[in-house]
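My questions will all concern the structure given below.
Here the complex is missing a single protein chain, while all its other protein chains stay put.
To keep things simple, chains are lettered A, B and C as they appear, and every chain counts its residues starting from 1.
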Amino acid sequence: MTGGRDVVRSGDSESDEMVCELRVHALPARLRLIRRVVGEAARELDCSPGVVEGLVSAVDEACQNIIRYAYKGDPKGVILLRIERAGDNAVIRLIDYAEPVDPAGIQPRPLDELRPGGLGTHLIQAAADSVEFEPPTQGAGNILKLVKRIE
Amino acid sequence: MTGGRDVVRSGDSESDEMVCELRVHALPARLRLIRRVVGEAARELDCSPGVVEGLVSAVDEACQNIIRYAYKGDPKGVILLRIERAGDNAVIRLIDYAEPVDPAGIQPRPLDELRPGGLGTHLIQAAADSVEFEPPTQGAGNILKLVKRIE
Amino acid sequence: MARDLEMQSERHGGVDVLHLAGEVDLEVSSQLRRTLLERVEGKRDLLIDLNGVSYIDSSGVASLIEAFQRARKDGLRFALARVPEGAMRVLKIAQLDRIFPILPDIDIGFGEA
Partner (left out) sequence: MARDLEMQSERHGGVDVLHLAGEVDLEVSSQLRRTLLERVEGKRDLLIDLNGVSYIDSSGVASLIEAFQRARKDGLRFALARVPEGAMRVLKIAQLDRIFPILPDIDIGFGEA
């Protein structure tokens, strides 16, 4: 592991700010901890209660997908959660080290088609202003980036 | 940054388990987040409410010392918090990248000498079964290790 | 040690009421799914009280949908009661507030559901 400074460096501009990085194994039992961290970090970024609630849910759902689809339940898989402020936005990255995912394969179900699955993507989309995969760097498999205006 | 697997690898024995790693800047505003993480992680390790409360307090106090003495208030400093189970123990490490600290210089005040400072060390000692500096590795400045039997 | 779903059962005015509490997430939703399907298989009408639920995720909602569909197929009644704001937000995003019968209280049994 490298020294801490370059990993959680402050952003480039004055208003940019690293809040935290959390690293956990890809386990359902870690979702509570992940939710606590997102909730507290979003509050620190002055997000409103509604935005906090949405981001907690979005990150939880995205982590569930990493646990179930990216790592296919392998408990040795690692999730890295990084939360920062960039200007007026909260920026959340979820990094995994699994095989690269084909974004075209991520298919939420049409909401008028009633069946148990396929809701996570909708919850992620509802909470964030933008959701995208970034080109993976430094050995990462996938980087999912959520951006939400702080309000 | 290296891939996640070797950084938060599971421990050597069956009962060993990495709970999480949290990386934040050394700021008073991050102490709440740190407390939430320690609280939730200690609960996940099945610590009793009293042990959870003590560990939250101990880690908060140790982080205050890193903020104030190791980094001397430099907000660019980074704290890495690592929480794991080793057998029947919760093991918490606080890693900083500041100048190595001389442990002999850490002097709690005698409790019968009434003055405002010098209490943090007592709170750390009260919560943990053992408190020690480990030899720093991999560019770290200081590694403070707290061990507490899970009960 | 996996967390348990916080859950209590009672008969209330001839109706099977299941009180859920805490955080219904991926760690406990398979337990919720099993419990609900057992009730439906036992031909029990189901009223699910969400009052104590502080969080529900898509896997928890999926368990509700599955039980709802099976109950409907078997001609059993199925409704949610006392849905807190957070859970309602999730149900609305999933457009399930239009699908599930949702009651303000458990005292009225199934009411018009």
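The rule is simple: a contact is a pair of C-beta atoms (placed from the backbone, for glycine too) under 8 Å apart; a residue touches a chain by one contact, two chains touch by 3 or more.
Predicted model only: the values in this text are computed from it and were never measured.
The chain not displayed here makes contact, within the full complex, with B.
Contact with the chain not shown here comes from a single listed residue; of A:46, A:99 or A:151, that residue is A:46. Considering the complete assembly, chain B touches the hidden chain via residues 28-29, 31-32, 35, 53, 56-57, 60-61, 64, 67, 111-112, 114-117, 119-120, 122-123, 126.
Basically, only the chains that are shown with their structure count from here on.
Between the Cα centres of chain A and chain C there is a gap of 28 Å. Each chain gets one centre point, the mean of its Cα atoms, and the points for chain B and chain C are 41 Å apart. Averaged C-alpha coordinates put the centre of chain A at 26 Å from the centre of chain B. Taken residue by residue, chain B touches two or more other chains at no position, since every residue touches fewer.
The multi-chain contact residues of chain C, meaning those touching 2 or more other chains, do not exist; every residue touches at most one other chain.
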